[in-house]
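Missing here: one protein chain of the complex. Every other protein chain is in place.
Presenting chain A:
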Amino acid sequence: MKFRSVFDIIGPVMVGPSSSHTAGAARIGRVARTLFGRQPEWAEIRLYGSFAETYKGHGTDVAIVGGLLDYDTDDERIRTAFEEAEQVGLKFEFITESDEPEHPNTAKVRIGDAKGEMELTGISIGGGKMEVTELNGFTLRLTGHYPALLIVHHDRPGVIASVANALAADGINIAHMECGRKEKGEMALMVIEVDQIITDSMIRLITDLDNVTQVSILAD
């Protein structure tokens, strides 16, 4: 079941005009912002497919920048996100690509500041829903049928078990799970698809675990 909640159907409350090109785009930007963990100083955003063709008319650009400023889909500041970005010192650039993407609504977001950078690819799948398909070179293979969590953590023994235990204690069943890391002992990540809806309290619970650095919803 791709759609679980009645509010996937009656909702989201959003700034128009398009659930896929505006709301979904804002959510991609916001996930990038959440995973980065702080306000980035610069952003390079590549748009593919229908995003590249029609982004101006749909406000896809202001929506993504709004997301990078941590605005939700129903934040009216999305309309003036460019001005707000200037005020907080976020420099951004949009590049339209002609490569044929796998999904028609694809955005590749590279953000950073003096301390580091991050790259994320997101797709907007309709009705305001989105999925992250790539993070810092890791391809995230989601089945797309379940809500999914991304957990970035230090590569230490027991982290995976503690996350699995925390989910189990909350009555959450894991449907599919992938773990990956770049180098032993460095940054690692987990992608977990679950049977239940992901709640804010679940995210807080996992964020508080030892060695977990960031938690974000990859697919809702």
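One rule holds for everything that comes next: contacts are C-beta pairs under 8 Å (C-beta built on N, C-alpha and C of every residue); 3 or more make two chains touch, one makes a residue touch a chain; residues count from 1.
Criterion: contacts and distances are computed from a predicted model.
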Checklist line | Choices "Carbohydrate ABC transporter membrane protein 2, CUT1 family", "Phosphate-binding protein", "4Fe-4S dicluster domain-containing protein" or "L-serine dehydratase" - which one is the UniProt name of the chain not shown | finding: "L-serine dehydratase"
Check: Where the complex has a chain not shown, which of A:Ser18, A:Thr106, A:Thr133 or A:Ser216 is the residue touching it?
Finding: A:Ser18
Next item on the list: Determine and list the chain A residues touching the chain excluded from the picture.
Entry: 1-20, 22-23, 50, 53-54, 56-59, 74, 76, 78-79, 104-105, 125-128, 195-197, 199
